[in-house]
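Take this structure, written in structure tokens, and hold onto it; I'll ask about it next.
One protein chain omitted, others in place.
Right after this comes chain A.
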Amino acid sequence: MRGLTEALRELAYRLLREGEVELFLGYSWGTLPLVVRPCFATRPEQVEAFIFNPLCLPNLVKYLLRFEGRRVAVVVKKCELPSFRQLLADRNLERKKIRLVVAPCGGLLDPAKLQKEFSGQPLEFIADRGKEYVVRVGEEEKVLAKQLYLYPRCFSCPQKDEDLEPEDIRLEFSTSLPSLEVDPYAGVSYLEERPAEERREFWDRVFKRCIRCYACREVCPACSCHECCFDPPLPGWQRTVDWMSKAHWLPEIYQYHLTRALHVAGRCGECGECERVCPVKIPLMLLVKKLAKEIQSLPGVEPGILASYSPDDPEPH
């Protein structure tokens, strides 16, 4: 997959050199093996750091907010397009100034699973053979079956990249992810069928772990308000209610999570970032997927679903 990385660097080099963009947002290796981090290049000589491989997990679209009004190219995967469109709409970003670079992705791999197997040795990706990746570890070549190592969100890969502007760029590279036909709501349905008591115990258990670091909010492209109800009101800003204390207290953890789920309901692009960044591995996607599932059953589903109504809505009890 060297070719893909090369093509990406070439593209970034060209765009920066010709001044088509001021900033190119992509990925580079992090300081730990198997960990990839976002990389920002503003000068052509910086493009050597860029990479693209199945470990490029982060969704970069939220960084666009930091560079509002500047000409930016950003690397995205297909599954991040819904969250990009949402951000564009919510914050009224200037689409003309943004160039999407859609990277061909044959499915991401879960670093946690790889970590176990390769105990932190660096991997070099050689090829994508549809159902498996070929990698080099040290001297050896190995085959990784996607079925085993796939990153959870890729099981429900949207497999399409629509609504691009003519200026956007699709990187050509042969990758493929065979359709996996996994029910994206399987986890939700499983939990729904458990007795209420068991559900309560489950959420108590996972929410108790939450340290309210708000990483899940910070990373979320659907959470882009200037002023958030979970922050204490700032002097100079509109005075709002202080909704939350800083105490590690289950009632407020519930309040935080249910509010967050409701705030992103109908706008969440299911990019899975909230769950990925959580330091204590809270299955946050269960909550947002539950709401996505419920909202789909409402008449007239459209953006801003909770800011509208239909006379045919179901009755609460």
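In the analysis below, contacts are C-beta pairs under 8 Å (C-beta built on N, C-alpha and C of every residue); 3 or more make two chains touch, one makes a residue touch a chain; residues count from 1.
Going forward, contacts and distances are computed from a predicted model.
Of the candidates "Isoquinoline 1-oxidoreductase subunit alpha", "Carbohydrate ABC transporter membrane protein 1, CUT1 family", "Hydrogenase iron-sulfur subunit" or "FAD-binding protein", the chain left out of this view carries the UniProt protein name "Hydrogenase iron-sulfur subunit".
Taking the complete complex into account, A:A261 is the one of A:C39, A:V61, A:A261 or A:I282 that touches the chain left out. Of the listed positions A:L164, A:I211 or A:L250, the one in contact with the omitted chain in the full complex is A:L250.
Contact residues of chain A toward the unshown chain are 188, 191-192, 196-204, 208, 229, 243, 249-252, 254-255, 258-259, 261-262, 265, 287, 290-291, 294-295, 298, 305-311, 313-317.
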